[in-house]
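Notes for the one structure printed next.
What you see is the complex with one protein chain gone and the rest in place.
After this line comes chain A, so read on.
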Amino acid sequence: MGKAVITNQLTKKFGDFVATNAITFDVEQGEIFGFLGANGAGKTTAMRMLCGLLKPSSGQASVAGFDVYRQSEKIKQNIGYMSQRFSLYEDLTVRENIRFYGGIYGLRRAEIPAKTDQILAKLGIESVANSLVAALPLGWKQKLAFSVALLHEPKIVFLDEPTGGVDPITRRQFWDLIYEAAHQGTTVFVTTHYMDEAEYCNRVSIMVDGRMKALDTPAGLKTAYGVDSMDAVFQILARGTSTK
């Protein structure tokens, strides 16, 4: 299997501050990769570099086979991205959002209607196809945003706290979608503050103060730290670091 992400000593400095400090890791194609860390640990900076949005200060990285320095536009075309803060346009309808993102992601005009029907049917939201996204419950928006991020069938999708604030059933339905995407070969790179969700990942990394302090399967991490939950692992690793 190929690698969806390869990094080597990837670093980003803002002035004197080292936000991401020489992180080295690989993500396998089709893997669900959990990217954990306390607030301010450097996750967002690292993700922005991997998505081609921010030039690293030093080190190497490639995503979906493209180099983050030279091929950032290629990266953007070949990844999906969804965050809690930014996903869909509230003032467009469900259908309009899909059409808009279809265009952005370079789908051919003729492909979009079929894709739209497919998404509506899969999520069971045909009845609100022409409603403004603003009127949808948060959980529906999140599931729709995820489907939209996969419109162009990217090799890898980046999810930045995709489930924050949603109810526990919707949160699990969201993970059903993640499993399904991974099962079909899409690599899923996900951040979360829910430690039970860390258990759903094939492997989990934990960032502390800009460095990658741990990387293993959930079972491997629990064994290594002699505890029985990912929450406990996280408390051990992330404690003692400032959350300033």
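The rule is simple: a contact is a pair of C-beta atoms (placed from the backbone, for glycine too) under 8 Å apart; a residue touches a chain by one contact, two chains touch by 3 or more; residues count from 1.
Note that contacts and distances are computed from a predicted model.
Hidden from the displayed complex is a chain whose UniProt protein name, among "RNA polymerase sigma24 factor", "ABC transmembrane type-1 domain-containing protein", "Aspartyl/glutamyl-tRNA(Asn/Gln) amidotransferase subunit B" or "ABC-type multidrug transport system ATPase subunit", is "ABC-type multidrug transport system ATPase subunit".
Contact with the undisplayed chain is limited, among A:Lys55, A:Lys122 or A:His183, to A:His183.
Of the candidate positions A:Ser57, A:Thr93, A:Ser131 or A:Ser229, contact with the unshown chain belongs to A:Ser229.
On the side of chain A, touch with the chain left out of the figure occurs at residues 37-41, 84, 137-139, 161, 164-170, 172, 175-176, 179-180, 182-183, 193-196, 199-200, 218-219, 229-231, 234-235, 238-239, 241, 243-244.
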